[in-house]
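Shown here: the complex without one of its protein chains, the others still in place.
As written, the chains take the letters A and B, and residue 1 is the first residue of each chain.
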Amino acid sequence: MVTHTQTDGTRTWSRRTQKQSLIRWVAWLIGVAVFVFCWNRISEVTTWFFVWDAPRIAGDIFGRATPPRWSYIDQLWGPIWDTLNIATLGTIISLMLAVPVAFLAARNTTPSKMFIRPIALFIIVATRSINSLIWALLLIAIIGPGVFAGIVAIAIRSIGFCAKLLYEAIEEINETQVEAITATGASRWQVMLYGVVPQILPAFAGIAVFRWDINIRESTVLGLVGAGGIGLQLSASLNVLAWPQVTLILLVILVAVVVGEWVSAKVRGAII
Amino acid sequence: MLKLDKLVKTYNTGDQALKSVVLEIPQGQVLALIGPSGAGKSTLIRCINRLVEPTSGTVHLDGVELTRLGSGALRRDRRRMGMIFQEYALVERLTVMENVLSGRLGYVGFWRSFLRKFPQSDVDNAYRLLDRVGLLHMADKRADELSGGQRQRVGICRALIQDPALLLVDEPTASLDPKTSRQIMRLIVELCSERGLAAIINIHDVALAKMFVQRVVGLESGAIVFDGAPDDLTPDMLTHIYGEEDWEATIEKVTDAEEEAAQ
Partner (left out) sequence: MNGASVSELDTLIGTGWKKPPLIKRDWLRWGLVIGALIYLIAAINSVEVNWERVYAGLDRGAAFIAAFLQPDFESRAGDIWEGMLESIVMAITSTVVGIAISIPIGLGAARNIAPLPVYLVCRAIIAVSRALQEIIVAILLVAIFGFGPLAGFLTLSFATIGFLSKLLAEEIESMDKVQAEAVKATGSRWAQWVNYGVQPQFMPRLIGLSMYRLDINFRESAILGLVGAGGIGATLNTAFDRYEYDTAAAILLIIIVIVMGLEYLSGLIRARVQ
């Protein structure tokens, strides 16, 4: 914020100095240029004829996709059960793996800040950066298609997410409570058990339910690459252009996601 | 019984918190450690049970050189030093009973503590202590449901159930109102005399200290500048410890009438 004295002696106020506003303008200019460049690249490889035709195609698909084929639901109960299992078992496995990683990554509990903490942080970033669908692709190549690959994909993908939130919770604990337990002559593991664990248990439960909710969503689409669950049916129906079935599956997925969110909100409300 | 010799603590930042402290405390003596914030009171008592690792010097407890012990032996000797904290430092999400029993962790194995299966004698002892401080009916309440004074009583039980020879007390009344502060101080001093415990009480409230202890040690910038009976604490001495201030009001004996009112 600066004030200037004009040639006629009046003083004007402006929020920024000239240099600041110049930098801002240059930053905006660069931003706009980047955006225009990016947009051009998309535009170049787009067949605009299809795009102008899109409303008609959308209407056409919509016409063919309604009404949903309700009778198809009989074939969906199995895949729905699989989807639930992929999410739940995947979450349980990932929590078992995430807890040690989180303790190794938290500054106040890691055995070595120099060596072990960076490794733990790398595990967190690597598992988090890669989408569960890609993990599923990878696992299918390794252990073959099926529900098991889906569970493992969800488990690996969730390690980073859970461990990150958990280690942040561990770093926020009240150290004097830990000190107090240490002062009684408790062993290292007892200090963990009485000083650290009670403090992070609510966060842990919250994270578990939150991630389970996300995993329900993710497991509905894992089947697209062959990792089991309702996505398998979706992919099959899409391949034969059975649009009424696709509509029903999408409705089922929607219901699953909403129910998952509702359950997780209820449980979190009960814990916290 | 407790002997500190040339105890020095220099933090990594270069701050010298303790400058060659020499102090000896006989069996059963309750000592108040006074001094302004940052004088090194907290560091001093944490160096005794090695929550803070002293830079040099020795600490002897009943002839055992604590500063030399390995981690296993240190844990065994920590059991003999109960500690009471400024902000109570109860594990808030555990019950009162678990907090009290956590004082026995040094005596029971991991799995027993994991399953909360403490020996019956420990449980009985916990009940007796809670009864002694008037919180027996709160045993199954969670610690964060308690008021400040109640929490500090639980903290006292946790320290006493260790069956210690020495109490290390860090600003026990700093977060309490004046009336509760006196009650807590009285309780600590009473329990020490009942059980013949020695105690070091860090306290910034000089008047409160003088009411209850036999010996006062003044710490200033990490060095002991006063060691004597409470009555020897003159305004000049307090000025030396804390800096310029009108000390007459603080030094006046608290009358019995006030004492009654406080209860």
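FYI, contacts are C-beta pairs under 8 Å (C-beta built on N, C-alpha and C of every residue); 3 or more make two chains touch, one makes a residue touch a chain.
Values in this document were obtained by computation on a predicted structure and should not be read as measured data.
Engineer: Among A:Ala105, A:Ala155, A:Ile181 or A:Val221, choose the residue that contacts the chain missing from this document, as touch is defined above.
Structural biologist: A:Val221
Engineer: For the full complex, which residue in A:Val26, A:Met96, A:Ile116 or A:Leu254 touches the chain that was left out?
Structural biologist: Residue touching the chain left out of view: A:Leu254.
Engineer: Given that one chain is not shown, which residue among A:Thr17, A:Thr46 or A:Gln75 touches it?
Structural biologist: A:Thr46
Engineer: Among B:Leu2, B:Cys47, B:Met97 or B:Ala143, which one is in touch with the chain left out?
Structural biologist: With B:Leu2, B:Cys47, B:Met97 or B:Ala143 as choices, the missing chain is touched by B:Met97.
Engineer: Counting contacts across the full complex, list the positions on chain A that touch the omitted chain.
Structural biologist: For chain A, the residues touching the absent chain are 34-35, 38-39, 41-42, 45-47, 50-51, 54, 57-58, 61, 81-82, 84-85, 88-89, 125-126, 128-131, 133-134, 137-138, 141-144, 146-148, 151, 217-218, 220-221, 224-225, 234, 238, 250, 253-254, 257-258.
Engineer: Which chain B residues touch the hidden chain?
Structural biologist: Within chain B, the residues touching the omitted chain are 95, 97-98, 101, 116, 118, 120, 123-124, 126-128, 131, 134, 136-137, 139-140.
Following the convention adopted for this analysis, only the chains that are shown with their structure count from here on.
Engineer: Provide the C-alpha centroid distance between chain A and chain B, rounded to the nearest whole angstrom.
Structural biologist: 48
Engineer: Which residues of chain A touch chain B in the complex?
Structural biologist: 174, 176-177, 179-187, 189-190, 193-195, 198-199, 201-202
Engineer: Show me the residue ranges of chain B that touch chain A in the complex, using the header's touch definition.
Structural biologist: Contact set of chain B toward chain A: 49, 51, 75-79, 81-83, 85-87, 89-94, 98, 102-107, 110, 113-114, 155, 158, 162, 168.
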